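Yeah, one chain of the complex is gone here, protein chain that is, but the others are all in their spots.
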Amino acid sequence: MDFDFSSDQVQLREDLRRFMISASPRSCARAVIESDATMDHEVWEKIVEMGITRLSLPESLGGFGMGIIEQCIAAAEQGRQLAPVPSIASLYLAQQLLLQLPASEAREHYLHASADGNIFSVAAPIKTPWKTTISMENGALNGHHTLVLHAADADYLLVYAHCDDGTPVIAACEKKNVDIEPQPLIDASMSAAKISFKQTPCSVLAKGSVCEIALATTLNRAACLLSFEQMGACDAAFEMANEYAKERQAFGRAIGSYQAIKHKLVDLYTQQQLAHAHCLYAAWALHTNDAALPKAAASALLSSQQALTAMASENIHIHGGMGYTWELDCHLFFKRARFYASVLGNQHLWHARLGNELVYCDTMMEA
Amino acid sequence: MDFDFSSDQVQLREDLRRFMISASPRSCARAVIESDATMDHEVWEKIVEMGITRLSLPESLGGFGMGIIEQCIAAAEQGRQLAPVPSIASLYLAQQLLLQLPASEAREHYLHASADGNIFSVAAPIKTPWKTTISMENGALNGHHTLVLHAADADYLLVYAHCDDGTPVIAACEKKNVDIEPQPLIDASMSAAKISFKQTPCSVLAKGSVCEIALATTLNRAACLLSFEQMGACDAAFEMANEYAKERQAFGRAIGSYQAIKHKLVDLYTQQQLAHAHCLYAAWALHTNDAALPKAAASALLSSQQALTAMASENIHIHGGMGYTWELDCHLFFKRARFYASVLGNQHLWHARLGNELVYCDTMMEA
Amino acid sequence: MDFNDSPEEALFRQTCHEWLASQATLKENNVALSFATLADKVAASRRWQNMKASAGYGAITWPKQYGGMGGSPLQNIIFRQEEAKFLVPPSQFNVSLGMVIPSLMAHANEDIKARHIAPALYGDELWCQLLSEPQAGSDLGMIRTKAVRCDDGRDGWIINGQKVWTSLAQFAEFGMVLTRTNPDVHSFAGMTAFFIDMKSPGVDIKPIVQANGHQEFNEVFLSDVYVPDSQRVGEIDSGWLVTMTALNSERMSIGGLVPDNLIEHVINQLKSLGEEMHDPALLTRLNQLYLKAHGLWLMQCQGMTALSKGQMPSAGLGTAKIIACEVLSEYAQLMFDLRGHEGILSPRAIDEHWSVIEDLWYGAAGMRIAGGTDEIVKNGIGERVLGLPPEPRTDKGKTFRELTERTLA
Partner (left out) sequence: MDFNDSPEEALFRQTCHEWLASQATLKENNVALSFATLADKVAASRRWQNMKASAGYGAITWPKQYGGMGGSPLQNIIFRQEEAKFLVPPSQFNVSLGMVIPSLMAHANEDIKARHIAPALYGDELWCQLLSEPQAGSDLGMIRTKAVRCDDGRDGWIINGQKVWTSLAQFAEFGMVLTRTNPDVHSFAGMTAFFIDMKSPGVDIKPIVQANGHQEFNEVFLSDVYVPDSQRVGEIDSGWLVTMTALNSERMSIGGLVPDNLIEHVINQLKSLGEEMHDPALLTRLNQLYLKAHGLWLMQCQGMTALSKGQMPSAGLGTAKIIACEVLSEYAQLMFDLRGHEGILSPRAIDEHWSVIEDLWYGAAGMRIAGGTDEIVKNGIGERVLGLPPEPRTDKGKTFRELTERTLA
């Protein structure tokens, strides 16, 4: 039985924690919310410099050749700091999507670009049937997508489109030829936009059913990485609340000595432990590319979302009046939690996926 | 605004409470569980004598001419004592069904019999499509029903059957001509049986679509009455737990002084208050025969079921080791709660009904 | 049993409605007035309060001698129900007229009452309540703001300290302030109440930016603020009595916790989903929300029935605030989820309706804290309604000085 991070991975986590705390203190997320900015470019540059964008890519593609588990660890540390950077779009979705596509010079080119820290966005549906209003013809894209994550920050877009005859394609284009209309988000430290193509030149990376298989796999892989990011945020909010409960006094003793607060924290801790276990399982499924990946991805996403949603809300509550001020970071977690809860589709979409996997997947390895 | 019991009704409740405590102490339910009996006939006789079986029937049918709200109050008091009597079958289902049928001599006869305390069972489906394997031809019934509440105790059965041409009928027959195969229940203070008809003579009470309308209405009316019975049980379990929490000492103080127990009781109390409000609304809908009846019935059933299920489980827990003994009554509530949760169909059936009513019922009177 | 007014109630409702109709227009689609700034909203509320007071509707339950209507709590609820149907400014006088002035009525001398009650009633003077402090939230016994007797011959006091969560302090003319005057007795026994002119030298008001960006509450710093002894309310060291009167005067909270039409909004949003609206998982969430929202409404109807019969509403209504917080939070979460992937969009940016939902989402988190946290409310119900014993108090019999020294140690 070897179901846990290796000691090297634990070491990496410690290093990345130190790095992220210094590279992206939570004041960075707050600053993006308070400004018109869509991301913090300085933080992203540091992340690129640190090599997080090339962590799990093979050396042949400009990567460090570490595993996907290391990428999960990096996602959690970004979540802890609520880093205002486009990792979900660029790393969890776009980079993973590129890796699913058939080998080609173009794919190699874009993976190198991704490794180097260029920002990618993905304009694609998040569920079956894979619908799109975007058409691809003669190397040009037309149509629009209502909500593309971090499109305004992107250097390149990966686009799921249909050819005239309905054949799906995945194509890449430069952002500069795309019309971008930013949309205000519930968490303004993140960004998304409505985008329109008008005869936008593109290069086709894949064509046919491979596109849809790649999309489905990418969504599951992105869900695993997002789950780690959510758990990072959850852990940070938990620590914040737990520390406050030890210090804050009411009626002559620390509020954490009252069972109402103590047992609340234990319940949250329990939920957190379960979610961590599912995330670890998702990391294992990613790493081994096991058939359990869809099940593990849905489980990790649902359990981490439940844990963070509860935690973000109770973190405000445990902080009392202070928790409701702009000054404290509680509201940053509250907003981010709500953003995560929709960004790859809501709980009902993932419950449907998990239920489907459980009922139609005959072989279960355990309880 | 006059949304509460009248002072006469409050007085009736007090009278019935004193009566039921003396007529059916909880040792009666326990005795039925510990024996092979299917009900306590002595308790039933006292209930008949007290007039509970004729409470809401018009005087012309041998009743007291009180309202259905008074019947609800009587149901709650039976629930408090977990009375081992066939009220669900005979009063909430059969008597209400008879009242929904078109006037006839036979109906009048059976309503008089019901008022006099004869026990009735209903063999009918509990949901649409109204399926049955029982056929009626030439005044005789054939077929079977897998689960009929209190059939073994019944004097008469009301049966939903199909004629050869598929026309639905509701017919009555005497129990003596029916083959009864009792089924052990999760709560052995209640009873149910598999029943078979073989050329069983019957009298037809209604024919055609009126039968199905009557069944649907009856189920809603029975759900309202059952909700009151559930809340009676819930109140009794709550009082039991609350009293114990005041007395039982741990670590030098009453366990009810700990927030873990205190707030648990407050949460249960809150759930109970909400369920009481829904039951009162159901009583109002019954009384006024308002179009909101289906919605009110489903709301009362779901909220009282949720309240009792939680209460029965936490009543054991708050009593600690003692709560887990046969000696205390906690397990009687635990078993009864589980019985109620299935007897008129499970929560999913009633959620579907409530959701349907909410979404397709355009006019809402309030929040 | 019915949901109708008694004939007297119906008459009163009609009278209110007719007067309101003569002053304002009915809302359409439940859309309320909106204001560019909080200052505009307060100014409009002052004008509307003045109109109400002039017509005798300024304070339904106050005795007539103070300019009130001498009406019942139920009449107050009826007026508010009718008022809510009209396009009028939302009242900014809940603290002023609902809490502070009633405590003045009970504890202040005749001079103060003669000078201050009428201007407050007519909206000319707004009052705030300087109560909570950074170290005294749920536990008001920990108030540290100090008042000491002047030693320069003036017959007054010098106040120093910091208050927090003071509603509308930036607009108020006067503030009732609870101070520590004797640290060497039990913490609730050594406090004294004063009222101060909010323009006094040494009063520094800083709006608090809330999690939702709003700025209705304030920090108020009091630095050597002089207050004459004539502005003391109640006896020296008896300030807790004055505060208790204010807290207990919060009008019967029947209604007003949850907006109307919540369930209708969910159903409309559900219907926009097409086929997916039949999803039993979504319907179950709708149902659970309905069971709480409609159940709360029914409990409030029971409470109003009691008032209508001249009785006190059941103590069970004390759970209303807790239920309401759950309703608001679950409502907002469900509405966001019903937007699917578009749930990441800022509700505020969609339209006024979604902006309200976003406010309720934050509001539910705030409501769990304000006016008694969930925990304090549950302790109260557990002890006063269910009769469960209180927790042992480690601060019992300790003086304020002993408690604060221990805390700092």
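Letters A, B and C mark the chains as written, and numbering starts fresh at 1 in each.
Note that contacts are C-beta pairs under 8 Å (C-beta built on N, C-alpha and C of every residue); 3 or more make two chains touch, one makes a residue touch a chain.
As the structure is a prediction and not an experimental result, all values here were calculated from the model.
Only one of A:C173, A:I186, A:A250 or A:L265 touches the chain withheld from this view, namely A:L265. When the whole complex is considered, the residue among A:L55, A:I69, A:I119 or A:A193 that touches the unshown chain is A:I69. The chain not displayed touches chain A at residues 1-6, 69, 242, 245-246, 253-254, 256-259, 261-263, 265-267, 269-270, 273-278, 280-281, 283-284, 287-288, 299, 302-303, 348, 351-352, 354-356, 358-359, 364-367. One chain of the complex is left out; on chain C, the residues touching it are 279-284, 392, 394.
Mapped onto chain B, the interface with the missing chain covers residues 126, 146-147, 183-188, 190, 192, 249-253, 258, 260-261, 309, 313, 316-317, 320-327, 330-331, 334, 338-339, 341-349, 351.
In this section, only the chains that are shown with their structure count from here on.
Farthest chain from chain A, judged by C-alpha centroids: B. When chain pairs are compared by contacting C-beta pairs, B-C ranks highest. Between the Cα centres of chain A and chain B there is a gap of 51 Å.
Centre-to-centre spacing of chain A and chain C amounts to 40 Å, using the average Cα coordinate of each chain. Computed from the mean C-alpha positions, the centre of chain B lies at a distance of 43 Å from the centre of chain C.
Of all residues in chain A, those that touch two or more other chains are 258, 260. The set of chain C residues that touch two or more partner chains comprises 375, 378, 391.
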